[in-house]
Structure formats: C-alpha cells, structure tokens
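Every protein chain of the complex appears in place save one, which is left out.
Presenting chain A:
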Amino acid sequence: MTKPPIPVGILSSKSGPYQAMGREILKSALMAIDEVNQSAEFDFTLAAHVRDPGGVIAEYHTACDDLIRNVGVEHIIGCYTSASRKQVLPIVERTERLLWYPARYEGFECSDNVMYVGASPNHNVVPLMRYVLGNLSRELFCVGSNYVWTWETNRVARELVSAADGRILAERLLELGESRVEHIVDEIVRRRPPIVFNTLVGSSSYDFIRAFHAATAGLDIPMLSCSLCEPELKIVGAAGAGCLTSSAYFESIRLPENRAFVARWKARYGDDSSPSVDGQSAYVAVFLLARALQRAGTSKVAEVRRAAAGHRYDSPQGPVWIDGDNNHCVLTPRLAVSNAQGQFDIFWEADAPVKPDPYLSQLDVAVRPSKDGRIPNAPHLRIVK
C-alpha cells in the first residue's frame, strides 16, 4: 500500500555568503527525509519541496510565501541566519505554519510557530566563556560579522567578561561576505591579545582564519568559535586547527547513534565529506517533525506542536527533545578543539541535556570563573576522556 505523502518545505541557500552551511542543511534534511520515507516507523512519506533563496534575505519571504500558497506546506525546515528567519516569521505566524529552524542562534525570540532545534545562547556562548574565563584569559579580542548573531553573542561575552573583572580589548565587525580581513589581522599581530573570539560567518570567517593562521604562527594566540564545523575545517585546511569551539554536535561524538549516522552520511555523500552541526540539526529537525506527525496523526500545526513537546529522540548528537515551555531544543553542550585532521577533539560535555534558556533569564553573570577547570554555573559539565 502506498503511504500518503505530506509536503514539507525546505528553505536553504545554495549560493550567497553562507552557501556552504545552506548546502549542509539541505543535504542533511534530504537524507533524513529519505530515511523517514524508507522507515516502517511512519505511515506516511515526506515530500520535499526545496526552495533556494540564494542568500538574498528578501527571497526568503517570497520562497516561503510560495511554499505556503502554491504547495500548501504546513511545515518548513530551514533558514540559517536570524535575518532570514525574521523574514519568514510574519508569514508562518499569520498562516499558522511551523518553521523547524536548525541553526544555533542568539536567542531572545520565542514564536509559537517556530521550533528552534539548534543551540540556545546558554548552550554555546555561555559555557565557552565560562571555560575561557576560568582557564585561559580574561581579555578577549572580538572579530565578527556585522549582524545580530555577533552583536548579541559579543554582548553576552562582554557581560561575563566584565563580571569577571576582564576586558574586551576590541570588537571588530565585518559586513557579511566581506573578504578584506588583513587590517584586523594586522591589528591582532600588533596588539597580541591573549585570545581571539571569532563570530564571523561563512566566507569572511574562512578568509580570516587563513590570514590569521599565516600571520600569527608562533604567537600562540588561541581562537574561539561558537560555529566552526567540520565542512568548514575542510574549506580552510590546516589553518583551521587549534580553534576552541562550542557546539552541540561534532562528528567525533562517540555515541552509537552518531557512528551509524556518520557511516550513512559518508555512504551517501562520500568518505571525504563530513556532517556539520547545522546539517545534523536539520536531520534532527526532520526526525522530530516526522515523529510528531506520526504521534499527532495529522499535519495540523497545533497538534504537531503538542505532540513534539517533551518527546525524547536519541539523535546523532545524543538525546534531544523540544521544551514545551519555549519551543527550543533541550540538548547537550560540548567544547572541543579542532585538530589537523579536520576533526574536533571534544574535552567537555554536559552529563545531561540542558534546558534551553533563550532569554538567558537564569544566567547569573556575577558567578566568578573557577581555576579548578570546572565551569561555574554549569554543574553538569564533565571532562570527556
């Protein structure tokens, strides 16, 4: 018997400044959809309708409108930057659709019509800063893309650094897609900050990492990131090694679910390719959606939203579920250092999934950093051997 298809929209940019991540999101979503369609667990199939806004912000609105009006989708997976999400938010809210948003983001939003599957700020920038302030340095040099993710991530960093009597030495911003990074690298070489916090995205980040690596060899200036991932390490090559990165997903996670996922990924996309954090998150989003559809017995948004809340899924990144209080994902924060093989060596992870705090309402900035290697305010973090 043929299973009935449920149309699902995918909004992902295959060109533009963050095309690499857009492609990863698309690849992972399509892989997950194929797996759902072949699984006996589901009594429906998912029919993917892919739209490519080409990295042009206004096109997200047009493409989303097309998916809803002309295809009739109730569920959409995609968007990468917050600007792209904000473009589709009014349409999905007005038409009562559900956007399954895979990227980690800066928080301070909580729409009933979005499932925030990626990391919240308390999952990424907070544990990273706690670790750095307690173990490495209380002075940061910040360089980032000139948009909301950087602004807000740097604001949180500044609050935590200031509360620890530290200092933000500089905050340098580049427009999205900007490739002239030399003046910032020159300034870093001249000033020798103890640490550089990189919140650049896409091609600007790759250009910066290469130039930084070439200019600072032997200076021992570690770099921090909340977004670097394996496919990007392949793009930047050897220059990407040694970056201290905060993420919910690394290819090197030693879980059976992840090993099986990586094997399926490589079988599909080639041995030399790697899944990424945002891509894996799109994969998770498809499975959270499919299981919620199955339990709800309908694709109606209100029922799917209810069915998704609190349902645990043992995903490649470990157990995750949607927190019904705020539609954000409960997940496990991790810290790792990138190595010369284009992988990450994980050295911290939470010993239990952490509730999302999109408004950082539970964050106590006044907690002092610790010298004993523990991350204050994050009692669940443990060292991964």
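Operating definition for what follows: a contact is a pair of C-beta atoms (placed from the backbone, for glycine too) under 8 Å apart; a residue touches a chain by one contact, two chains touch by 3 or more; residues count from 1.
Here is the rule we go by: contacts and distances are computed from a predicted model.
Student: Not counting the visible chains, the remaining one has a UniProt entry; which protein name from "Caffeine dehydrogenase subunit beta", "4Fe-4S ferredoxin", "ANTAR domain-containing protein" or "ABC-type spermidine/putrescine transport system, permease component I" does it give?
Tutor: Of the names offered in "Caffeine dehydrogenase subunit beta", "4Fe-4S ferredoxin", "ANTAR domain-containing protein" or "ABC-type spermidine/putrescine transport system, permease component I", the absent chain's UniProt record gives "ANTAR domain-containing protein".
Student: Can you work out which residue in A:S12, A:S82 or A:N326 touches the chain that's missing from view?
Tutor: Missing-chain contact among the listed residues: A:N326.
Student: Given that one chain is not shown, which residue among A:D34, A:D66, A:D112 or A:E257 touches it?
Tutor: Of the listed residues, the one touching the omitted chain is A:D112.
Student: Can you list, in ascending order, the chain A residues touching the missing chain?
Tutor: These residues of chain A touch the chain that is not shown: 89, 93, 108-112, 325-326, 358-359, 361-362.
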